[in-house]
Structure formats: C-alpha cells, structure tokens
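Quick one: the structure is below, and I'll ask about it shortly.
Here the complex is missing one protein chain, while the rest keep their positions.
For chain A:
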Amino acid sequence: MASITGTAVQVSFRLPRQSLQVSNGFSGLKSVTFSRQRKSFSSIQLQRAPMRSQISCAAKPETLDKVCGIVKKQLALSEDTSVTGKSTFAELGADSLDTVEIVMGFEEEFGISVEEDSAQHIQTVQDAADLIEDLVEKKCAA
C-alpha cells in the first residue's frame, strides 16, 4: 500500500476523473489505483511530497552523471567509455572489492550512509543513482 509521508494528505473528491490519469512520470499513478478504492488521495499539488511506493522517482541527470563518474574512476574505465543508467555493475566488471569501494565513493560524494540491505538490491547504475537521491532527500528532510 502506498503510504504518504511528509505533508498532510488532502482528500479531494472534487477532482475530475481525467486528472487522476495525469501522468507526470511520477509513481503517483500506482497509488491512484489504490486511492480509487480507499478514497484517500493527495491532490495533485501535493504530489511533490515523497511517496513510498515500489517505484522510486528517477534520479536527476546530475546525480546520474556523478554516479557514472565515481563508477568509471573505481573501475578504471576511460572517460569516453559508455556508462549509462542501464549499465549493470556486473557487466562493467565490478567485483566485491570494487562494490565496497564504489559504495564508499557514493557515501563520501553525497554525504550519505548506505545500509548493506539497500546496497544489495542495486543492479544498475540507475538503481544506485535512485537510491542515492532517496537517501539525500531523507537526509535533507530530517
């Protein structure tokens, strides 16, 4: 069940049905399905509040760039090597030693602390960037 954290939820029954279909690329679409049944729904204006759901927002391009930079450096890949969000750490040749160092690199660069539980689910560079942004946001919200 998607839970809404942060600002208060406003229930609005007056929103026209069409607006529930509005897609801003946000995971809010998944929660819309729930809310139809539960009649609790944050109005469009509140969608900026971070929502916990299974799909996290895609990270900003600058975060992804920094992540790629850290990864390339640790794995000694040349600057012009193509590393994208879809690249998996495995195919880039990262072993367990590399993984530990890369995660440390993220912690230092972004001033965050990564739990081992969350780190083990990271497969792609995009996953890493998304997790980092999530942690940075939580840190700023705290």
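The working rule: contacts are C-beta pairs under 8 Å (C-beta built on N, C-alpha and C of every residue); 3 or more make two chains touch, one makes a residue touch a chain; residues count from 1.
In the analysis below, contacts and distances are computed from a predicted model.
Peer 1: According to UniProt, what is the chain that's been left out of this complex called? Choose from "holo-[acyl-carrier-protein] synthase", "3-methyl-2-oxobutanoate dehydrogenase (2-methylpropanoyl-transferring)", "Potassium voltage-gated channel subfamily D member 3" or "Septin".
Peer 2: The chain we cannot see is, by its UniProt record, "holo-[acyl-carrier-protein] synthase".
Peer 1: Go through chain A and note every residue touching the omitted chain.
Peer 2: 77, 81, 87-88, 91-93, 95-97, 99-101, 104, 116-117, 119-120
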